[in-house]
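A protein chain is absent from this complex, but the other protein chains hold their places.
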Amino acid sequence: MPKLTPRMIISLLIALALLLLPLITDDDNILTLLLLTFLMAGLASSWNILGGYTGQVNLGHAAFFGIGSLITRQMWLGGWPFALSMASGCVVAGLAAAVIGLPAFRLKGTYFAIGTLAMAEALRITIGNILPTVTNLPTEVIRNYELAPRYYLMLTAVLLIVAITIYLNNSKLGLGMMAVREDEDAARAVGVNVLRVKMIAFVMSAFLAGMIGGAYAFYFVSYYPNFTFGPLFSFDAITVLYVGGVGTVVGPLIGSVFFVILRDMLVKNLQGVHQLVFGLLFIVVVLVLPGGLVEAWDRIKQYVRINQSPTKNQHRETKAQTYPGENLH
Amino acid sequence: MLKINQLEVAYGDIQVVWGIDLEVPPQSTVALLGPNGAGKTSSLLAMMSLLPIKAGAVQFKGEDISTKKTHEIVESGLVLVPEWRGTFATMTVLENLEIAAYTSKARPLQKQTLKEVFEIFPRLEERKMQKARTLSGGERQMLAIGRALMLQPELLVLDEPSLGLAPLIVDNIFDVIAAIKNRGVSILIVEQNVQLTLESTDYAYIIETGRIVQQGPSAELLKDDRVVEAYLSL
Partner (left out) sequence: MNIILQNIVSGLLVGGVYGLAALGLSLAFGVLKVLNIAHGELIMFGGYIAFFAFSAIGVDPFLSILIVFPVLVIFGLVLHGTLFTHIVRFEEEDRIKNSLLIGFGLTLILQTIAIQLFSADERSILTAYSSAGFELGGIRFPLIRLGALLLAIVSVVLLEIFLNRTWAGRALRATSENWQTAALNGINVRQTYFIAFGLAAGLAGLTGVLLATGFSVAPSIGLQWTLKALIVVVLAGLGSIRGALFGGLLLGVAEALSAYAFGSEYREIIGLIMFVIVLSVRPQGLFGGDHA
(Lines give C-alpha, C1' and ligand atoms only; values in the text may rest on other atoms or scores of the structure.)
Protein backbone atom coordinates (compact mmCIF):
# COMPACT_ATOMS: atom_id res chain seq x y z
CA MET A 1 0.00 0.00 0.00
CA PRO A 2 1.75 3.20 -1.09
CA LYS A 3 2.25 5.80 1.62
CA LEU A 4 -0.24 8.64 1.64
CA THR A 5 1.88 11.73 1.17
CA PRO A 6 0.57 15.28 1.58
CA ARG A 7 1.01 15.62 -2.17
CA MET A 8 -1.29 12.73 -2.87
CA ILE A 9 -3.88 14.07 -0.47
CA ILE A 10 -3.88 17.47 -2.13
CA SER A 11 -4.12 15.89 -5.57
CA LEU A 12 -7.07 13.76 -4.53
CA LEU A 13 -8.78 16.74 -2.98
CA ILE A 14 -8.37 18.75 -6.15
CA ALA A 15 -9.70 15.90 -8.25
CA LEU A 16 -12.64 15.57 -5.90
CA ALA A 17 -13.35 19.28 -6.08
CA LEU A 18 -13.29 19.18 -9.86
CA LEU A 19 -15.67 16.24 -9.89
CA LEU A 20 -18.13 17.94 -7.60
CA LEU A 21 -17.96 21.34 -9.21
CA PRO A 22 -20.87 20.99 -11.68
CA LEU A 23 -23.07 19.99 -8.79
CA ILE A 24 -22.20 23.16 -6.93
CA THR A 25 -22.21 25.77 -9.63
CA ASP A 26 -24.30 26.59 -12.63
CA ASP A 27 -21.84 29.05 -14.11
CA ASP A 28 -21.18 27.90 -17.66
CA ASN A 29 -18.19 30.22 -17.96
CA ILE A 30 -16.27 28.51 -15.21
CA LEU A 31 -17.16 25.08 -16.50
CA THR A 32 -16.11 26.03 -20.02
CA LEU A 33 -12.85 27.48 -18.80
CA LEU A 34 -12.11 24.32 -16.90
CA LEU A 35 -13.15 22.17 -19.82
CA LEU A 36 -10.72 23.98 -22.09
CA THR A 37 -8.06 23.53 -19.43
CA PHE A 38 -8.76 19.82 -19.41
CA LEU A 39 -8.55 19.80 -23.19
CA MET A 40 -5.13 21.42 -23.12
CA ALA A 41 -4.00 19.20 -20.29
CA GLY A 42 -5.15 16.11 -22.13
CA LEU A 43 -3.38 17.08 -25.33
CA ALA A 44 -0.24 18.02 -23.47
CA SER A 45 -0.24 14.92 -21.27
CA SER A 46 -0.77 12.54 -24.15
CA TRP A 47 2.06 14.20 -26.07
CA ASN A 48 4.16 13.97 -22.93
CA ILE A 49 4.19 10.19 -23.12
CA LEU A 50 6.06 10.12 -26.40
CA GLY A 51 7.74 13.50 -26.20
CA GLY A 52 8.52 13.97 -22.55
CA TYR A 53 9.11 10.46 -21.30
CA THR A 54 10.46 8.82 -24.43
CA GLY A 55 12.12 11.91 -25.83
CA GLN A 56 10.72 11.69 -29.37
CA VAL A 57 9.49 15.05 -30.59
CA ASN A 58 6.31 14.45 -32.59
CA LEU A 59 5.11 17.58 -34.33
CA GLY A 60 2.05 15.92 -35.83
CA HIS A 61 0.18 15.17 -32.61
CA ALA A 62 -2.88 17.01 -33.88
CA ALA A 63 -3.33 14.25 -36.45
CA PHE A 64 -4.36 11.79 -33.74
CA PHE A 65 -6.48 14.34 -31.94
CA GLY A 66 -8.09 15.00 -35.30
CA ILE A 67 -8.63 11.33 -36.13
CA GLY A 68 -10.25 10.75 -32.75
CA SER A 69 -12.57 13.70 -33.13
CA LEU A 70 -13.36 12.90 -36.77
CA ILE A 71 -14.24 9.25 -36.25
CA THR A 72 -16.17 9.98 -33.09
CA ARG A 73 -18.14 12.79 -34.65
CA GLN A 74 -18.93 11.02 -37.90
CA MET A 75 -20.06 7.83 -36.21
CA TRP A 76 -21.99 9.51 -33.48
CA LEU A 77 -23.83 11.85 -35.84
CA GLY A 78 -24.32 8.90 -38.14
CA GLY A 79 -26.42 7.16 -35.52
CA TRP A 80 -23.98 4.98 -33.65
CA PRO A 81 -23.97 5.02 -29.84
CA PHE A 82 -21.58 7.63 -28.54
CA ALA A 83 -19.53 5.27 -26.41
CA LEU A 84 -18.84 3.07 -29.39
CA SER A 85 -18.02 6.06 -31.55
CA MET A 86 -15.54 7.42 -29.09
CA ALA A 87 -13.96 4.04 -28.52
CA SER A 88 -13.59 3.67 -32.27
CA GLY A 89 -11.99 7.09 -32.45
CA CYS A 90 -9.36 6.07 -29.94
CA VAL A 91 -8.71 2.77 -31.61
CA VAL A 92 -8.35 4.21 -35.09
CA ALA A 93 -6.00 6.88 -33.77
CA GLY A 94 -3.91 4.21 -32.09
CA LEU A 95 -3.93 2.11 -35.23
CA ALA A 96 -2.83 5.07 -37.30
CA ALA A 97 0.15 5.49 -35.01
CA ALA A 98 0.91 1.79 -35.26
CA VAL A 99 0.92 2.03 -39.03
CA ILE A 100 2.92 5.25 -39.32
CA GLY A 101 5.24 4.37 -36.47
CA LEU A 102 7.35 1.73 -38.13
CA PRO A 103 8.38 3.80 -41.14
CA ALA A 104 8.45 7.02 -39.12
CA PHE A 105 10.85 5.72 -36.51
CA ARG A 106 13.38 4.91 -39.18
CA LEU A 107 13.90 8.65 -39.23
CA LYS A 108 16.22 9.96 -36.60
CA GLY A 109 15.48 12.76 -34.17
CA THR A 110 14.77 15.94 -36.08
CA TYR A 111 13.77 14.11 -39.22
CA PHE A 112 11.17 12.26 -37.20
CA ALA A 113 9.87 15.59 -35.97
CA ILE A 114 9.56 17.22 -39.36
CA GLY A 115 8.38 13.98 -40.94
CA THR A 116 5.48 13.77 -38.50
CA LEU A 117 4.75 17.44 -39.11
CA ALA A 118 4.56 16.81 -42.83
CA MET A 119 2.33 13.77 -42.40
CA ALA A 120 -0.07 15.64 -40.14
CA GLU A 121 -0.26 18.53 -42.58
CA ALA A 122 -0.92 16.16 -45.46
CA LEU A 123 -3.72 14.57 -43.47
CA ARG A 124 -5.18 17.95 -42.60
CA ILE A 125 -5.26 19.05 -46.20
CA THR A 126 -6.75 15.76 -47.37
CA ILE A 127 -9.50 15.81 -44.77
CA GLY A 128 -10.14 19.42 -45.69
CA ASN A 129 -10.66 18.36 -49.27
CA ILE A 130 -12.81 15.34 -48.54
CA LEU A 131 -14.95 17.03 -45.91
CA PRO A 132 -14.97 20.71 -46.69
CA THR A 133 -18.23 21.52 -44.94
CA VAL A 134 -18.74 22.39 -41.33
CA THR A 135 -19.94 19.68 -39.02
CA ASN A 136 -22.82 20.80 -36.84
CA LEU A 137 -24.47 19.13 -33.93
CA PRO A 138 -28.06 18.23 -34.88
CA THR A 139 -30.74 20.57 -33.58
CA GLU A 140 -32.19 18.23 -30.94
CA VAL A 141 -28.77 17.86 -29.45
CA ILE A 142 -28.25 21.61 -29.41
CA ARG A 143 -31.64 22.18 -27.84
CA ASN A 144 -30.87 19.75 -25.05
CA TYR A 145 -27.23 20.73 -24.83
CA GLU A 146 -25.87 20.47 -21.33
CA LEU A 147 -22.33 21.41 -20.48
CA ALA A 148 -21.99 19.14 -17.46
CA PRO A 149 -21.71 15.80 -19.32
CA ARG A 150 -19.13 17.34 -21.65
CA TYR A 151 -17.25 18.59 -18.64
CA TYR A 152 -17.28 15.17 -17.02
CA LEU A 153 -16.23 13.40 -20.18
CA MET A 154 -13.22 15.65 -20.67
CA LEU A 155 -12.34 15.48 -16.98
CA THR A 156 -12.54 11.70 -16.93
CA ALA A 157 -10.40 11.49 -20.04
CA VAL A 158 -7.74 13.70 -18.49
CA LEU A 159 -7.81 11.86 -15.16
CA LEU A 160 -7.31 8.63 -17.07
CA ILE A 161 -4.29 10.07 -18.87
CA VAL A 162 -2.86 11.38 -15.61
CA ALA A 163 -3.33 7.97 -14.02
CA ILE A 164 -1.51 6.35 -16.93
CA THR A 165 1.31 8.86 -16.63
CA ILE A 166 1.63 8.16 -12.91
CA TYR A 167 1.76 4.46 -13.71
CA LEU A 168 4.48 5.07 -16.26
CA ASN A 169 6.48 7.03 -13.76
CA ASN A 170 6.80 4.01 -11.55
CA SER A 171 6.78 1.14 -13.98
CA LYS A 172 9.40 -0.77 -15.89
CA LEU A 173 7.91 0.41 -19.17
CA GLY A 174 8.26 4.01 -18.06
CA LEU A 175 11.84 3.37 -17.05
CA GLY A 176 12.50 1.94 -20.46
CA MET A 177 11.02 5.02 -22.08
CA MET A 178 13.18 7.34 -20.03
CA ALA A 179 16.22 5.26 -20.83
CA VAL A 180 15.50 5.64 -24.54
CA ARG A 181 15.12 9.37 -24.02
CA GLU A 182 18.45 9.74 -22.27
CA ASP A 183 20.57 7.59 -24.55
CA GLU A 184 19.18 5.19 -27.12
CA ASP A 185 22.38 3.29 -27.63
CA ALA A 186 22.96 2.84 -23.94
CA ALA A 187 19.39 1.68 -23.51
CA ARG A 188 19.79 -0.84 -26.29
CA ALA A 189 22.99 -2.03 -24.68
CA VAL A 190 21.22 -2.86 -21.44
CA GLY A 191 18.57 -4.81 -23.24
CA VAL A 192 15.78 -2.33 -23.84
CA ASN A 193 13.94 -3.00 -27.09
CA VAL A 194 14.13 0.57 -28.25
CA LEU A 195 11.80 0.31 -31.23
CA ARG A 196 9.19 -1.53 -29.20
CA VAL A 197 9.27 1.08 -26.45
CA LYS A 198 8.95 3.90 -28.96
CA MET A 199 6.05 2.20 -30.71
CA ILE A 200 4.22 1.58 -27.45
CA ALA A 201 4.70 5.20 -26.44
CA PHE A 202 3.59 6.39 -29.87
CA VAL A 203 0.45 4.27 -29.92
CA MET A 204 -0.44 5.15 -26.33
CA SER A 205 0.08 8.82 -27.02
CA ALA A 206 -2.06 8.63 -30.15
CA PHE A 207 -4.80 6.58 -28.51
CA LEU A 208 -5.11 9.04 -25.66
CA ALA A 209 -5.03 12.02 -28.00
CA GLY A 210 -7.81 10.34 -29.91
CA MET A 211 -9.72 10.01 -26.68
CA ILE A 212 -9.42 13.72 -26.04
CA GLY A 213 -10.49 14.24 -29.63
CA GLY A 214 -13.60 12.20 -29.02
CA ALA A 215 -14.43 14.28 -25.98
CA TYR A 216 -13.91 17.36 -28.10
CA ALA A 217 -16.29 16.06 -30.75
CA PHE A 218 -18.87 15.63 -28.02
CA TYR A 219 -18.34 19.16 -26.77
CA PHE A 220 -17.79 21.46 -29.71
CA VAL A 221 -20.98 22.51 -31.42
CA SER A 222 -19.77 23.33 -34.90
CA TYR A 223 -16.41 23.29 -36.61
CA TYR A 224 -14.68 22.36 -39.84
CA PRO A 225 -13.71 18.69 -39.71
CA ASN A 226 -10.09 19.42 -40.54
CA PHE A 227 -9.86 22.09 -37.83
CA THR A 228 -8.89 19.50 -35.26
CA PHE A 229 -6.01 18.43 -37.47
CA GLY A 230 -4.55 21.92 -37.35
CA PRO A 231 -0.97 22.45 -36.22
CA LEU A 232 -2.28 24.80 -33.55
CA PHE A 233 -3.38 21.86 -31.46
CA SER A 234 0.03 20.26 -31.74
CA PHE A 235 1.91 23.43 -31.02
CA ASP A 236 -0.23 24.63 -28.13
CA ALA A 237 0.06 21.24 -26.49
CA ILE A 238 3.82 21.27 -26.78
CA THR A 239 4.22 24.84 -25.58
CA VAL A 240 1.95 24.23 -22.64
CA LEU A 241 3.85 21.10 -21.72
CA TYR A 242 7.31 22.64 -21.88
CA VAL A 243 6.31 25.71 -19.93
CA GLY A 244 4.70 23.53 -17.31
CA GLY A 245 7.49 21.00 -17.15
CA VAL A 246 8.12 18.35 -19.78
CA GLY A 247 8.49 14.77 -18.66
CA THR A 248 6.61 15.22 -15.41
CA VAL A 249 3.11 14.21 -14.37
CA VAL A 250 2.07 17.58 -13.13
CA GLY A 251 3.82 19.74 -15.74
CA PRO A 252 1.09 19.57 -18.38
CA LEU A 253 -1.53 20.26 -15.74
CA ILE A 254 0.18 23.36 -14.39
CA GLY A 255 1.02 24.50 -17.87
CA SER A 256 -2.51 24.23 -19.17
CA VAL A 257 -3.98 26.04 -16.17
CA PHE A 258 -1.48 28.80 -16.72
CA PHE A 259 -2.21 28.87 -20.44
CA VAL A 260 -5.97 29.05 -20.20
CA ILE A 261 -5.92 31.68 -17.46
CA LEU A 262 -3.44 33.76 -19.41
CA ARG A 263 -5.45 33.44 -22.62
CA ASP A 264 -8.63 34.38 -20.85
CA MET A 265 -7.00 37.40 -19.22
CA LEU A 266 -5.29 38.65 -22.33
CA VAL A 267 -8.10 38.06 -24.81
CA LYS A 268 -9.93 40.98 -23.31
CA ASN A 269 -7.02 43.31 -23.94
CA LEU A 270 -5.12 42.13 -26.97
CA GLN A 271 -6.02 39.40 -29.37
CA GLY A 272 -3.55 36.57 -29.54
CA VAL A 273 -1.01 38.20 -27.29
CA HIS A 274 -1.19 35.20 -25.02
CA GLN A 275 0.53 33.37 -27.84
CA LEU A 276 3.34 35.87 -27.78
CA VAL A 277 3.74 35.53 -24.05
CA PHE A 278 3.76 31.80 -24.30
CA GLY A 279 6.22 31.93 -27.14
CA LEU A 280 8.56 33.95 -24.94
CA LEU A 281 8.05 31.67 -21.97
CA PHE A 282 8.70 28.72 -24.19
CA ILE A 283 12.02 30.13 -25.34
CA VAL A 284 12.96 30.94 -21.76
CA VAL A 285 12.20 27.38 -20.80
CA VAL A 286 14.26 25.89 -23.59
CA LEU A 287 17.26 28.10 -22.94
CA VAL A 288 17.26 28.52 -19.23
CA LEU A 289 14.74 26.41 -17.40
CA PRO A 290 14.30 23.09 -19.21
CA GLY A 291 12.08 21.71 -16.52
CA GLY A 292 9.57 24.53 -16.85
CA LEU A 293 7.43 25.73 -14.01
CA VAL A 294 7.92 22.46 -12.19
CA GLU A 295 11.65 23.04 -12.13
CA ALA A 296 11.16 26.66 -11.14
CA TRP A 297 9.10 25.52 -8.20
CA ASP A 298 11.72 22.94 -7.25
CA ARG A 299 14.47 25.51 -7.40
CA ILE A 300 12.51 27.87 -5.17
CA LYS A 301 12.00 25.07 -2.67
CA GLN A 302 15.69 24.19 -2.83
CA TYR A 303 16.65 27.79 -2.34
CA VAL A 304 14.43 28.06 0.70
CA ARG A 305 15.83 24.82 2.03
CA ILE A 306 19.42 25.94 1.56
CA ASN A 307 18.83 29.09 3.45
CA GLN A 308 17.17 27.28 6.30
CA SER A 309 19.38 24.25 6.75
CA PRO A 310 23.04 24.36 7.77
CA THR A 311 24.22 21.87 5.15
CA LYS A 312 24.97 23.55 1.84
CA ASN A 313 25.67 20.47 -0.23
CA GLN A 314 23.14 20.54 -3.01
CA HIS A 315 24.04 18.51 -6.04
CA ARG A 316 23.29 20.66 -9.02
CA GLU A 317 22.64 19.18 -12.43
CA THR A 318 25.40 20.29 -14.73
CA LYS A 319 23.88 18.93 -17.91
CA ALA A 320 22.20 21.41 -20.19
CA GLN A 321 18.86 19.62 -19.92
CA THR A 322 17.10 18.20 -16.92
CA TYR A 323 14.02 16.06 -17.23
CA PRO A 324 12.71 15.38 -13.75
CA GLY A 325 10.58 12.38 -14.45
CA GLU A 326 11.38 10.47 -11.33
CA ASN A 327 9.21 11.81 -8.55
CA LEU A 328 5.54 12.18 -8.22
CA HIS A 329 5.14 15.87 -7.72
CA MET B 1 57.87 29.17 -25.98
CA LEU B 2 55.09 27.00 -24.72
CA LYS B 3 54.60 26.50 -21.00
CA ILE B 4 51.91 24.22 -19.66
CA ASN B 5 51.45 24.48 -15.91
CA GLN B 6 49.55 21.97 -13.77
CA LEU B 7 47.01 21.45 -16.53
CA GLU B 8 43.84 19.58 -15.55
CA VAL B 9 41.23 18.50 -18.07
CA ALA B 10 37.89 16.85 -17.40
CA TYR B 11 34.94 15.70 -19.47
CA GLY B 12 32.12 16.65 -17.14
CA ASP B 13 32.74 14.56 -14.08
CA ILE B 14 35.39 12.38 -15.66
CA GLN B 15 38.87 13.80 -15.19
CA VAL B 16 41.47 12.70 -17.70
CA VAL B 17 44.43 14.96 -17.04
CA TRP B 18 45.62 15.42 -13.48
CA GLY B 19 48.01 18.34 -13.51
CA ILE B 20 50.81 18.09 -16.06
CA ASP B 21 53.78 20.39 -16.56
CA LEU B 22 55.29 20.63 -19.98
CA GLU B 23 57.59 23.03 -21.73
CA VAL B 24 58.63 23.57 -25.32
CA PRO B 25 61.60 25.94 -25.55
CA PRO B 26 61.98 27.97 -28.71
CA GLN B 27 63.73 26.27 -31.62
CA SER B 28 63.36 22.84 -30.08
CA THR B 29 61.49 19.64 -30.78
CA VAL B 30 59.65 18.06 -27.89
CA ALA B 31 57.77 14.79 -27.66
CA LEU B 32 54.78 13.85 -25.53
CA LEU B 33 54.57 10.09 -25.47
CA GLY B 34 52.18 7.65 -23.93
CA PRO B 35 49.70 4.88 -24.55
CA ASN B 36 46.12 5.22 -25.71
CA GLY B 37 43.85 7.11 -23.40
CA ALA B 38 46.70 8.64 -21.45
CA GLY B 39 45.32 12.13 -21.92
CA LYS B 40 47.59 13.33 -24.70
CA THR B 41 44.92 14.47 -27.12
CA SER B 42 42.79 15.91 -24.33
CA SER B 43 45.73 18.03 -23.21
CA LEU B 44 46.28 19.34 -26.70
CA LEU B 45 42.63 20.13 -27.29
CA ALA B 46 42.43 21.94 -23.96
CA MET B 47 45.53 23.89 -24.86
CA MET B 48 43.83 25.00 -28.08
CA SER B 49 40.63 25.88 -26.21
CA LEU B 50 38.62 23.16 -27.87
CA LEU B 51 38.10 21.56 -24.48
CA PRO B 52 37.52 23.43 -21.23
CA ILE B 53 40.50 23.73 -18.90
CA LYS B 54 39.55 22.55 -15.45
CA ALA B 55 42.64 23.97 -13.79
CA GLY B 56 46.12 25.11 -14.63
CA ALA B 57 47.57 27.56 -17.10
CA VAL B 58 48.94 27.57 -20.60
CA GLN B 59 51.41 30.20 -21.73
CA PHE B 60 52.53 30.79 -25.29
CA LYS B 61 55.32 33.27 -26.04
CA GLY B 62 54.91 34.59 -22.53
CA GLU B 63 51.20 35.25 -22.91
CA ASP B 64 48.48 33.41 -21.03
CA ILE B 65 46.32 31.70 -23.64
CA SER B 66 44.02 29.74 -21.35
CA THR B 67 41.28 32.30 -21.86
CA LYS B 68 41.82 32.89 -25.54
CA LYS B 69 39.65 31.54 -28.31
CA THR B 70 40.94 28.88 -30.66
CA HIS B 71 41.31 31.13 -33.69
CA GLU B 72 43.16 33.70 -31.60
CA ILE B 73 45.61 31.05 -30.43
CA VAL B 74 46.17 29.97 -34.02
CA GLU B 75 46.65 33.59 -35.04
CA SER B 76 49.42 33.95 -32.46
CA GLY B 77 51.38 31.16 -34.10
CA LEU B 78 50.42 28.01 -32.22
CA VAL B 79 49.10 25.52 -34.74
CA LEU B 80 47.73 22.03 -34.12
CA VAL B 81 47.40 19.21 -36.61
CA PRO B 82 44.65 17.30 -34.80
CA GLU B 83 44.31 13.59 -34.32
CA TRP B 84 41.51 13.51 -36.85
CA ARG B 85 43.83 15.09 -39.43
CA GLY B 86 41.58 18.07 -40.03
CA THR B 87 41.16 18.32 -43.75
CA PHE B 88 38.02 19.37 -45.55
CA ALA B 89 36.83 16.34 -47.47
CA THR B 90 34.51 18.21 -49.78
CA MET B 91 37.14 20.70 -50.87
CA THR B 92 39.97 20.07 -53.30
CA VAL B 93 43.57 19.83 -52.15
CA LEU B 94 44.19 23.29 -53.51
CA GLU B 95 41.15 24.76 -51.79
CA ASN B 96 42.21 23.08 -48.57
CA LEU B 97 45.61 24.69 -48.75
CA GLU B 98 44.29 28.06 -49.82
CA ILE B 99 41.77 28.35 -47.01
CA ALA B 100 44.45 27.19 -44.61
CA ALA B 101 46.20 30.55 -44.92
CA TYR B 102 43.24 32.12 -43.14
CA THR B 103 44.90 34.19 -40.44
CA SER B 104 45.82 37.79 -41.10
CA LYS B 105 49.45 36.84 -40.64
CA ALA B 106 49.31 34.05 -43.18
CA ARG B 107 47.10 35.53 -45.84
CA PRO B 108 49.56 37.92 -47.50
CA LEU B 109 52.11 35.10 -47.72
CA GLN B 110 49.65 32.62 -49.17
CA LYS B 111 51.11 32.29 -52.67
CA GLN B 112 54.64 32.02 -51.44
CA THR B 113 53.83 29.46 -48.74
CA LEU B 114 51.80 27.44 -51.21
CA LYS B 115 54.81 27.11 -53.46
CA GLU B 116 56.92 25.97 -50.52
CA VAL B 117 54.35 23.45 -49.42
CA PHE B 118 54.22 21.99 -52.92
CA GLU B 119 57.99 21.74 -52.85
CA ILE B 120 57.88 19.76 -49.63
CA PHE B 121 54.92 17.67 -50.80
CA PRO B 122 55.12 17.23 -54.57
CA ARG B 123 52.43 14.56 -54.35
CA LEU B 124 49.99 17.20 -53.18
CA GLU B 125 50.72 19.34 -56.19
CA GLU B 126 50.00 16.39 -58.45
CA ARG B 127 46.64 15.91 -56.82
CA LYS B 128 45.80 19.53 -56.25
CA MET B 129 42.48 19.47 -58.10
CA GLN B 130 41.28 16.30 -56.41
CA LYS B 131 38.76 16.35 -53.62
CA ALA B 132 40.44 15.69 -50.31
CA ARG B 133 38.30 12.68 -49.58
CA THR B 134 39.85 10.82 -52.51
CA LEU B 135 43.31 10.95 -50.99
CA SER B 136 45.00 8.04 -49.30
CA GLY B 137 45.75 8.08 -45.58
CA GLY B 138 49.31 9.18 -46.06
CA GLU B 139 48.37 11.90 -48.52
CA ARG B 140 45.70 13.10 -46.12
CA GLN B 141 48.32 13.44 -43.43
CA MET B 142 50.58 15.34 -45.79
CA LEU B 143 47.71 17.65 -46.64
CA ALA B 144 47.03 18.17 -42.96
CA ILE B 145 50.63 19.11 -42.29
CA GLY B 146 50.72 21.24 -45.42
CA ARG B 147 47.66 23.09 -44.18
CA ALA B 148 49.31 23.71 -40.86
CA LEU B 149 52.35 25.13 -42.63
CA MET B 150 50.14 27.57 -44.54
CA LEU B 151 49.35 29.18 -41.20
CA GLN B 152 52.98 30.19 -40.68
CA PRO B 153 53.27 28.37 -37.35
CA GLU B 154 55.87 29.30 -34.80
CA LEU B 155 55.10 26.20 -32.81
CA LEU B 156 53.68 23.26 -34.72
CA VAL B 157 51.89 20.60 -32.70
CA LEU B 158 51.28 17.21 -34.27
CA ASP B 159 48.83 14.77 -32.69
CA GLU B 160 49.79 11.22 -33.65
CA PRO B 161 51.03 11.92 -37.16
CA SER B 162 51.94 8.28 -37.71
CA LEU B 163 48.53 6.90 -36.76
CA GLY B 164 47.29 4.31 -39.21
CA LEU B 165 50.05 4.86 -41.71
CA ALA B 166 52.44 2.42 -43.35
CA PRO B 167 56.06 2.51 -42.06
CA LEU B 168 57.41 3.90 -45.32
CA ILE B 169 55.02 6.80 -45.19
CA VAL B 170 55.74 7.36 -41.55
CA ASP B 171 59.44 7.69 -42.38
CA ASN B 172 58.48 10.17 -45.06
CA ILE B 173 56.51 12.20 -42.58
CA PHE B 174 59.27 12.28 -40.04
CA ASP B 175 61.66 13.46 -42.75
CA VAL B 176 59.25 16.30 -43.43
CA ILE B 177 59.12 17.07 -39.73
CA ALA B 178 62.90 17.30 -39.70
CA ALA B 179 62.77 19.67 -42.66
CA ILE B 180 60.23 21.86 -40.87
CA LYS B 181 62.41 21.86 -37.80
CA ASN B 182 65.27 23.11 -39.89
CA ARG B 183 63.24 26.13 -40.92
CA GLY B 184 63.18 27.26 -37.31
CA VAL B 185 59.75 26.06 -36.34
CA SER B 186 59.43 24.63 -32.84
CA ILE B 187 57.66 21.31 -32.77
CA LEU B 188 55.66 19.34 -30.25
CA ILE B 189 54.90 15.79 -31.30
CA VAL B 190 52.37 13.63 -29.53
CA GLU B 191 52.85 10.01 -30.43
CA GLN B 192 52.56 6.36 -29.61
CA ASN B 193 55.45 5.47 -31.88
CA VAL B 194 58.13 5.91 -29.25
CA GLN B 195 61.29 4.86 -31.05
CA LEU B 196 61.02 7.09 -34.07
CA THR B 197 59.82 10.03 -32.04
CA LEU B 198 62.63 9.83 -29.52
CA GLU B 199 65.08 9.72 -32.39
CA SER B 200 63.60 12.87 -33.91
CA THR B 201 63.25 15.04 -30.84
CA ASP B 202 65.40 16.87 -28.31
CA TYR B 203 63.32 16.33 -25.19
CA ALA B 204 60.49 14.03 -24.24
CA TYR B 205 57.72 13.67 -21.66
CA ILE B 206 55.99 10.40 -20.95
CA ILE B 207 52.39 10.56 -19.84
CA GLU B 208 50.30 7.76 -18.35
CA THR B 209 46.70 8.00 -17.15
CA GLY B 210 46.80 11.76 -17.08
CA ARG B 211 50.12 12.26 -15.29
CA ILE B 212 53.67 12.83 -16.45
CA VAL B 213 55.62 9.83 -15.23
CA GLN B 214 58.95 10.56 -16.81
CA GLN B 215 60.77 13.22 -18.75
CA GLY B 216 64.20 13.98 -20.05
CA PRO B 217 66.42 14.52 -23.08
CA SER B 218 65.28 12.10 -25.77
CA ALA B 219 68.72 10.63 -26.28
CA GLU B 220 68.83 9.60 -22.64
CA LEU B 221 65.36 8.15 -22.62
CA LEU B 222 66.26 6.02 -25.61
CA LYS B 223 68.86 4.34 -23.44
CA ASP B 224 66.78 4.30 -20.27
CA ASP B 225 65.99 0.70 -19.28
CA ARG B 226 62.50 1.42 -18.01
CA VAL B 227 61.54 3.18 -21.19
CA VAL B 228 63.04 0.47 -23.34
CA GLU B 229 61.16 -2.20 -21.47
CA ALA B 230 57.86 -0.44 -21.33
CA TYR B 231 57.70 0.98 -24.81
CA LEU B 232 60.48 -0.17 -27.05
CA SER B 233 60.38 -3.92 -26.74
CA LEU B 234 58.03 -5.54 -29.19
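In order of appearance the chains are A and B, and numbering begins at 1 in each one.
Here, a contact is a pair of C-beta atoms (placed from the backbone, for glycine too) under 8 Å apart; a residue touches a chain by one contact, two chains touch by 3 or more.
Quick caveat, the model's predicted, so the values are computed rather than measured.
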| item | value |
| --- | --- |
| Candidates B:7, B:74 or B:196 - the one touching the absent chain | B:74 |
| Residue in contact with the excluded chain [from B:17, B:30, B:48 or B:117] | B:48 |
| Absent chain, residues of chain A that touch it | 57, 103, 106-107, 109-111, 113-115, 117-119, 121-122, 125-126, 128-129, 231, 235, 238-239, 242, 270-273, 275-276, 278-283, 286-287, 320-321 |
| For chain B, residues in touch with the removed chain | 48, 50, 69-71, 74-75, 79-80, 82, 84, 86-91, 95, 98-100, 102-103, 106-107, 133, 147, 151 |
